[in-house]
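The structure is given below, and queries will be raised subsequently.
What you see is the complex with one protein chain gone and the rest in place.
Entry: chain A
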């Protein structure tokens, strides 16, 4: 069977992952809606997952793909906690705009 990676090349996968990662980073820096920020965190984690899977195929080594399962489980737990905090915020101030969170400063 032809290995797809040999046709496309590992470089393209790395570039794609880096681009996705940067989209996630800039999303967190510039968007102000909490849900969208959560989605950006997911994009960051998933770009890393894609890189792991690509490298796993590149090295013909299964451990990278196993690692991705760990990451997905962890990411799910993380976002569950984040959404819980967001619900608490919404109940208190009725908005999920991050700019409203300005009570702490000094």
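Worth a mention:
One rule holds in what follows: a residue touches a chain if its C-beta (ideal position, glycine included) is under 8 Å from a C-beta of that chain, and two chains touch if they have at least 3 such contacts; residues count from 1.
The definition used in the following text is that contacts and distances are computed from a predicted model.
Not shown: a single chain whose UniProt protein name, out of "TonB-dependent receptor", "ATP-binding cassette domain-containing protein", "NADH-quinone oxidoreductase subunit N" or "Leucine/isoleucine/valine transporter permease subunit", is "NADH-quinone oxidoreductase subunit N". Counting the whole complex, the residues of chain A in touch with the unshown chain are 10, 14, 17, 21, 24-25, 28, 34, 37, 41, 44-45, 47-49, 51-52, 54-56, 58-59, 61, 63-64, 66-67, 70-71, 74, 77-78, 81-82, 84-86, 88-89, 91-93, 98, 101, 103-106.
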